[in-house]
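Have a look at the structure below before the remarks.
Entry: chain A
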Amino acid sequence: MTDCDAKLTGGGGLAVRLRGAVCLRGAFPALTGVNLNVDEGEAVLLRGPNGAGKSTLLRLCAGLAALRAGEGEVLGYDLRTESRSVRLEVGLVAHHMMLYEDLTVVENLEFWARLSGASANQAHVALRSLGVEERLHEVKLRKLSAGQRKRVSVAAVAMRRPRLWLLDEPHAGLDASGREALNEMINLARRSGATVLIASHEGASAEAVATRTIHLAGGAVWPSAPSTPDPWPATQPTATPSTADPSTAAQPKATPSTAARRRWRSRRLSARP
Partner candidate 1 sequence: MRSLLGLPARPASKAAEAPGHTGSRSTKLLGLALLAGVVALCLFAFVFSPPDSRTGPEGTPIGQFDAVRIMYVHVPSAVWGYVGFGICALGSAVYLLKRSAWWDRLAHAGAEIGVVFCGISILTGMIWGRPVWGTWWDWGDVRLVTTLMLSLVYLGYLAVRSLAAAPAARESRSAVLGIVGVVLIPIVNRSVDWWEDRTLHQKSTLEELRIEDLTLFTLVLGFLVGGLAFAWLLIHRFRVAWLDAEAENSEMLAAIEERRSEASTLNGTVAQEVAGTATEAEGTGTGAEGAGTGAEGAGTGATGATGREGTGATGRERQMEASRR
Partner candidate 2 sequence: MTHAAYVAAAWAIGVVGPAAYAVVVLLRGRRLSRSVPASRRRWLTTGDEGDDGRAGGR
């Protein structure tokens, strides 16, 4: 619809690129036209009130929710046509656990590991790094506390070594040591070049790892504050809106220039009868 769309086909360095993305949940428009660019290696914090569309945005980036309108690319794959490739390379920690209550911790992880082609060893490494104690490995998930389950479900994602991490309220229900372990894991992933999107209400824990914050409201991105300094400089340059890429002009990054605002206002007024 605008000239920035013409640039969409050129990939390169962007982990997520959404233009006017509209997503439905049932008959409800959960996303109402999201424009978003995320560079590879960034850690972006998504904030916004309940029902702002954060979870759906993450599901969209995971290739699980279908685009109703607009365009989107994740890790260079088109969301409409190559969602299967997207799914193989992302890891989603969602509200629900994505684990079976009646299987033990190890059984759960080994099932997912073998199904997605990871090794059982990776599962154990992931469990250890999230601080799930050895004695819990043979316990049914049903008998774990909420915090322990969360650790297990993060481990189930971590062992797949995704290139894009999509974390939906990952800190909820975790104690201090759990949050620390999680943040460490996120940072570790970023150092190896992964990109992270975190939806969170709990500012402090998530901001510790985020390189910038994006606000969602009413299913669309709201102009956000300038990015906070990056505590873990990743391989990619983190200064997001490089002047070279005009497509970032459409992304609500900084305050719109007053001139543009004035122009728009006058046009709006003149459009009235």
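As a selection rule, all candidates are chains of the complex that A comes from, given by their letters.
Remarks
In the analysis below, a contact is a pair of C-beta atoms (placed from the backbone, for glycine too) under 8 Å apart; a residue touches a chain by one contact, two chains touch by 3 or more; residues count from 1.
Source: prediction; values computed, not measured.
Comparing candidates 1 or 2 against chain A, the one that touches it in this complex is 1. By the touch criterion stated above, chain A contacts candidate 1 in their complex at residues 1-4, 20, 22, 24-29, 32-33, 35, 47-49, 52, 66-70, 215, 217-226, 246, 249-257, 259-261, 263-265, 267-268, 271-272.
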